[in-house]
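Excluded from the complex is one protein chain; the other protein chains are retained at their positions.
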Amino acid sequence: MTTSGTPAPAPARKVNRIGLELAAYRGGKSTLCAGCGHNAISERIVEAFYEMGVESQRVIKLSGIGCSSKSPAYFLGQSHGFNSVHGRMPSVATGAMLANKGLLAIGVSGDGDTGAIGIGQFVHLMRRNVPMIYIVENNGCYGLTKGQLSPTADIGSTLKNGVVSDLPAIDLCALALDLGASFVARSFSGDKKQMLSLLKAAIAHRGTAMLDIISPCVTFNDHEGSTKSYSYVKDHEEPLEEISFVPFFEDISVDYEPGTVQAVSLHDGSTLFLKKLAGDYDPTNEPMARRVIYESAARGEFATGLIYVEPNRPDFLALLNVVDEPLASLSPEKIRPPREVLDAIMDELR
Amino acid sequence: MTTSGTPAPAPARKVNRIGLELAAYRGGKSTLCAGCGHNAISERIVEAFYEMGVESQRVIKLSGIGCSSKSPAYFLGQSHGFNSVHGRMPSVATGAMLANKGLLAIGVSGDGDTGAIGIGQFVHLMRRNVPMIYIVENNGCYGLTKGQLSPTADIGSTLKNGVVSDLPAIDLCALALDLGASFVARSFSGDKKQMLSLLKAAIAHRGTAMLDIISPCVTFNDHEGSTKSYSYVKDHEEPLEEISFVPFFEDISVDYEPGTVQAVSLHDGSTLFLKKLAGDYDPTNEPMARRVIYESAARGEFATGLIYVEPNRPDFLALLNVVDEPLASLSPEKIRPPREVLDAIMDELR
Amino acid sequence: MTPPELAVQEAPTGPVTTPVVNDFSIQVATVNGSGSQTANLVLLRSLFQSGVPVSGKNLFPSNIAGLPTWFTIRASRHGYVGRKKEIDILVAMNPETARDDVLGLEPGAVAVYDEALKLDAVRDDLIFYPVPFDKLVAAVCPDAKLRKLVRNMIYDGVLSQLLGIDLSQMERALGRQLAKKAKALSLNQAALHAGFDFAGTTLRKRDPFVVEPMSATAGMILIEGNAAAAIGSMMAGVTVVAWYPITPSSSVCETLTTYMRKYRMDKESGKATFAIVQAEDELSALGMALGAGWLGARSMTATAGPGISLMSEFTGLGYYAEIPTVIFDVQRVGPSTGLPTRTAQGDILSTAFLSHGDTRHPMFLPSSPGEVYTMAIEAFDLAERLQTPVFVMSDLDLGMNLWMSDPFPYPEKPLDRGKRLTPDKLRELGDWGRYKEVDGDGIPYRTVAGDGLPAYFVRGSGHNERGQYSERPADYVANVDRIDRKFRHARTLVPPPVIERVAGARVGIIGYGTSHWGISESRDQLRHEAGIATSYLRLRAFPFSPDVGAFIAAHDRVYIVEQNRDGQMGTLVKLDVDAALTPRLRHVLHYDGLPLDARTITDEILRQEGRQP
Partner (left out) sequence: MTPPELAVQEAPTGPVTTPVVNDFSIQVATVNGSGSQTANLVLLRSLFQSGVPVSGKNLFPSNIAGLPTWFTIRASRHGYVGRKKEIDILVAMNPETARDDVLGLEPGAVAVYDEALKLDAVRDDLIFYPVPFDKLVAAVCPDAKLRKLVRNMIYDGVLSQLLGIDLSQMERALGRQLAKKAKALSLNQAALHAGFDFAGTTLRKRDPFVVEPMSATAGMILIEGNAAAAIGSMMAGVTVVAWYPITPSSSVCETLTTYMRKYRMDKESGKATFAIVQAEDELSALGMALGAGWLGARSMTATAGPGISLMSEFTGLGYYAEIPTVIFDVQRVGPSTGLPTRTAQGDILSTAFLSHGDTRHPMFLPSSPGEVYTMAIEAFDLAERLQTPVFVMSDLDLGMNLWMSDPFPYPEKPLDRGKRLTPDKLRELGDWGRYKEVDGDGIPYRTVAGDGLPAYFVRGSGHNERGQYSERPADYVANVDRIDRKFRHARTLVPPPVIERVAGARVGIIGYGTSHWGISESRDQLRHEAGIATSYLRLRAFPFSPDVGAFIAAHDRVYIVEQNRDGQMGTLVKLDVDAALTPRLRHVLHYDGLPLDARTITDEILRQEGRQP
């Protein structure tokens, strides 16, 4: 299969379709540890929004609390951001999208922020299919509070201090599937190409795009015995497919022998070309998606890539049937009923 | 297959193996609506504890807030009870069992109490496999607050006022399975026999026994168009197996043609005999359990019965390696270290 | 509205011959879920339609069906709408409580009851009117299954006859109630007449209570406070609503939903100009409201005590990150779950200081549906003006009971969207910082995503004027000092107290919310029964205006009357006013969950004044 057009990470001078340089998508200097997986993810986010040519003004960034949740300050410096409270970012993001459906929301959370204190809001976010990108930077521990086990730590994985995780890990992808999520993917902070394609697909998707990205904590959870260490994940990553993303604004012909590649067209007109690696995996087949998660987990592997996508599931705002114009900017005339309405109501009450 | 010994609901005079009458297991007069499914469940609970001959002193009852959560006041009147706060009963029950592992805890919750505000605590309770019976009296609505939709309401199910549920329902059994629960069952308040056997099995199990019992709300959600109405559930119930429970204290011989019946022996020595109805369903097979839930749901049916059991998964207290004596009643000598210990610590700090 | 010369001759208790006109309380004791609501509302409306000032209070249990419920209707030609402690007329329909209900009456009171209950055997100092309900209902309703639903209408008929309430008013009220249900309507009409005729033919009137038409309710409406909150929020232009059901607040958002679906659908597109979401819990509800407020939408949530506790962390975020939203707290009794269906003013202190760290929040204190309506509108303006969460402190009595009210005025002031940065303002300011003091009032200018103006980063952690992360001591102090300035500035923005100074009065009373109704009636009692003149200050918001101190300074003793155990508003007043004034403050506290009645206040003030009642 040959594709073209997916631009390689852009060299300095280069500009994207709206004439901006990559630099325009950068954020503040990271205060995370050198080598932290979270930084690698921030870089991919910068590239993805650059390559998709999204206006920063159209984007809002949200997060909870944690090292991972600090990262929105380190990308898209010209977008509005909200570093909220621990584990409750989904509700804030939901309210924000209700206020302005025209925006593109990207939320960054951690495995503690999402899997522990925030699992309740995660569950209900997935059910609602709120249009947003929801990234979990998953390192199996609480980085910011110095390395305690998180609920995504695998059974048997050990902490530096020797403590062994003895509870079943929460598999956020499996959970998301159960709850009706419309876009479920897993990736690894070390797999630049896959992450970039998935991020662009997430931008193109309408609905909640949940990305569980294994992102090693080099300070507290990167040692021998940890199943979230860089080397362990590298050795146990099992890509489901080779992904090429073709954005709606580039019309590119892709030719391949039929059967080997699956094309998935996304909400904004972009297309995903999935070259099958693991058997003939079909990410639009829910039972298959569920099976691959459990089977790979049973083998102690991480199945990565686009696990499930349902491009046409109506998002939360569609279900609520709200007007096209952002609720936040409706004119007074549209939100304050006229005198007659109040009179009518008063009459009913007489 | 012929079994014997599972006593039919006991007539007045009869006493159980510890010499108590059924009346000794009754609670206060119910203040729930006449005909509420929750009342039927309370009656089965009374019978199950009576037939198992459990001492009331050994039992603690817990609940959150809701009509369902009121019911612990209506059974086992001589046991300690705790009607806690909305959605947070799992943590209270966990703390209670940590304090006294010798007790038998039964928690009653509702679909709102568990599925909405309480889903986070539910998730973590399942992971920990805290030894307790966790019953969700599932009516797809908030009874006590007058009938709003709950997160277990099926897509398309309607309220009396015509509001249609448009979000994916949370399937608590599927969720429990994903989170590593060791005993997962679904039943229906109208299916006395099945419920009774499952309750007795839950008493015999060590670990979290999660029972999702469909329990119609006759006041707010029993109408045409509701998928949690008595008649709808009656018509769409699909028992997986015919269950007979033989308690450890009755040694009974059960003969059946091999292959037709599966025997599962539980922690306390009791045995479950499962006569297969749906194909050759095996509730100790996790993938199969997962499949049956989704496939029946896809058909719009409720697969009921024992969905999954793992009799030997270590419970939370085993993982914590606590002493056999209840922590709450350890003598001062055991919990206040001697003078030498304090001296030693002080020396280290000099 | 309360001419003294009338007020002195309030309904005396004990049997008398002189008629007592339009001045009595009726209590209907039933079982909840037994369909007595229609009968009670018809009774209430028939009085209202007759022009007689009336109020209705429902005392119901925290379950769905089968437990005792009491509905109290008060008619008062003086216009008193607070709860009346004494019951003049009991309608005993609940066998379980009938005996106690009768024993609780003052001598001379009236008891209408089901013959079968033989209540006249319980005591002999009452005026008994036995009614053969089963016999009468059987006659008019052949279908036994339906009898339960119409049975209650019989006592309406009986009372219409006994009290002289125009039957046509009852029929009109009934017709309005069952407009869409022809069958039920005719059955109920029959029952109404059956009761009326029975009383006419069989009962001899021996009580003094009579109804005479007045015109005191002309043009007025009957409404619950929660419905007023809903109408006010809709008129305020709310667009994002996130809530979680909880008694007694649920009907705020449920009523709002009904009105919005009817009146806030966009003409052209037919789509909703709003989003109302039932959240998974209160933490999420407030999180959604804040997310929407952040992006410039008018957002709100409504809850009760337990929800307020759960909103604690998010409220602190809203305070410190300076995000507008409106929170309705319809207060109920108690810490924890308490008494969910009883009324109180018990969340005042914890709400004023809600969340850890140095925080304080503005609160509106409505007394009537009309005020809930106007304050709802003001609350949305204030929230955006101050860029902070604003609370409207209602209670179960106000929120769920029926009140007379003048029709609500259409809001003449345009929406105040607060300090939003504009391109011009940006040019004028030169350099803008989200959290930078500009006008000296502590309120900075904000931008919102999508407005094309500079973006910033919101965080609950330390930040400088530009919203950048900062742990610098000076940045932190400057920021929280400005926020405190903002709060003090709020004193000038919230509605001032309503003050009634009485010349020569040495005693002052401070009250707020629904305590107002008991207080104003009690002031008449104090004046007429004990010759004590009182001035009165009714708080309408926190923070307080300076008038509060001045009012206290002008009186020797000031009684703060409220519905909680710990004198919560008194605490806030004590902290606010000049320390030299605090010795003058006294308390009248009522916290048993029943609406506050005048007699309780009067007795307690007399006691503290050394005048044994």
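The chains carry the letters A, B and C, assigned in the order they are written, with residues numbered from 1 in each.
Following the convention adopted for this analysis, contacts are C-beta pairs under 8 Å (C-beta built on N, C-alpha and C of every residue); 3 or more make two chains touch, one makes a residue touch a chain.
Model, not experiment: these values are computed from the prediction.
Peer 1: In the intact complex, which of the presented chains make contact with the chain not displayed?
Peer 2: A, B, C
Peer 1: Taking the full complex into account, find the residue in A:L20, A:I45, A:V59 or A:A116 that is in contact with the omitted chain.
Peer 2: From the options A:L20, A:I45, A:V59 or A:A116, the contact with the absent chain belongs to A:A116.
Peer 1: Touching the left-out chain: which of C:Q37, C:S309 or C:Q468?
Peer 2: Residue touching the absent chain, from the options given: C:S309.
Peer 1: Of A:V85, A:L172 or A:V309, which residue touches the hidden chain?
Peer 2: A:V85
Peer 1: Looking beyond the chains shown, say which of C:G357, C:P414 or C:G504 touches the absent one.
Peer 2: C:G357
Peer 1: Hey, which of B:N16, B:S79 or B:S270 is the one touching the hidden chain?
Peer 2: B:S79
Peer 1: Take the complete complex as the reference. Which residues in subunit B touch the chain that isn't displayed?
Peer 2: Touching the chain left out of view, subunit B contributes residues 28, 56-60, 62, 72-73, 78-85, 88, 90-100, 102-103, 120-121, 123-124, 317, 320-324, 326-330, 332, 334-337, 339, 341-342, 345-346, 349-350.
Peer 1: Considering the whole complex rather than only what is displayed, give the residues of subunit C touching the chain that is not shown.
Peer 2: 61-62, 305-306, 308-310, 312-313, 316-317, 319-321, 333-342, 344, 346-347, 349-351, 353-360, 459-462, 471, 473-474, 476-477, 480-481, 484, 564-566, 568, 571, 574-575, 579-580, 582-583, 585, 591-594
Peer 1: Tell me which stretches of subunit A touch the chain missing from the display.
Peer 2: The list for subunit A reads 31-34, 65, 67, 70, 85-87, 116-117, 119, 142-146, 148-149, 151, 219.
One rule holds for everything that comes next: only the chains that are shown with their structure count from here on.
Peer 1: Could you give the separation in Å between the centres of subunit A and subunit C, each centre being the mean of its C-alpha atoms?
Peer 2: Between these chains, centre-to-centre, one finds 45 Å.
Peer 1: Counting only Cα atoms for the centres, state how far subunit A is from subunit B in Å.
Peer 2: Chain centroid spacing, subunit A to subunit B, equals 36 Å.
Peer 1: Measuring centre to centre with CA averages, how many angstrom lie between subunit B and subunit C?
Peer 2: Here the centre of subunit C sits 41 Å away from the centre of subunit B.
Peer 1: Among the residues of subunit C, pick out those that touch two or more other chains and give their numbers.
Peer 2: Residue numbers touching two or more other chains: 280-281.
Peer 1: For subunit A, write out the residues touching at least two other chains, lowest number first.
Peer 2: Touching at least two other chains: 120, 123-124.
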